[in-house]
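Of the protein chains in this complex, one is absent; all others appear in place.
The block that comes next holds subunit A.
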Amino acid sequence: MAGPRSDHHVILRVVAKPLIPIIALFALYVHFHGDYSPGGGFQAGVIIVVAVVLYALVFGITPAMRAVPPVFARSLAALGFIIFAGVGVWALVMGGNFLDYDVLFNEEPGGHMGQHYGIIAVEVGVLFAVAGSMLSIFYAFAGRVTEIKDEDW
């Protein structure tokens, strides 16, 4: 693994740099197409993490952890879980069953806005949860010693 200032792997770094934002953008594409084509939060979450992992592989684990701190990854995972359950609670509050998207916006029968935005909101939760946990797992394996200080939790 090359350190940030080492001179070999120049080509690798030059090529990787523009790729990273494209990968992240592609993740969002996969995410927002998830409700009517293959894709969705899970795949998008993995792809977003690929961007971070690539950064960590090329520029080193420490800069990656500075850019996306482990505690952020952990919090993201929990936040995703809460968003998912939160959409369910929203449906409950609006008088439907748990996760019943039809009632989310009090639409007329036949309206599909609830189904459309409901699934995207849930998938955002999945995206966060998957990205957060994948990254936490990667960090846990890649930076075995120092990164999880007890204050980090």
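Keep this in mind: a contact is a pair of C-beta atoms (placed from the backbone, for glycine too) under 8 Å apart; a residue touches a chain by one contact, two chains touch by 3 or more; residues count from 1.
Methods note: contacts and distances are computed from a predicted model.
Undergrad: Out of "ABC transporter permease", "NADH-quinone oxidoreductase subunit H", "Cytochrome c, mono-and diheme variants" or "Monovalent cation/H+ antiporter subunit D family protein", which one is the UniProt protein name for the chain not included here?
TA: "Monovalent cation/H+ antiporter subunit D family protein"
Undergrad: Using the document's contact rule, name the residues of subunit A that touch the chain not shown here.
TA: 75, 77-79, 81-82, 85-86, 88-89, 91-92, 96-103, 150-151, 153
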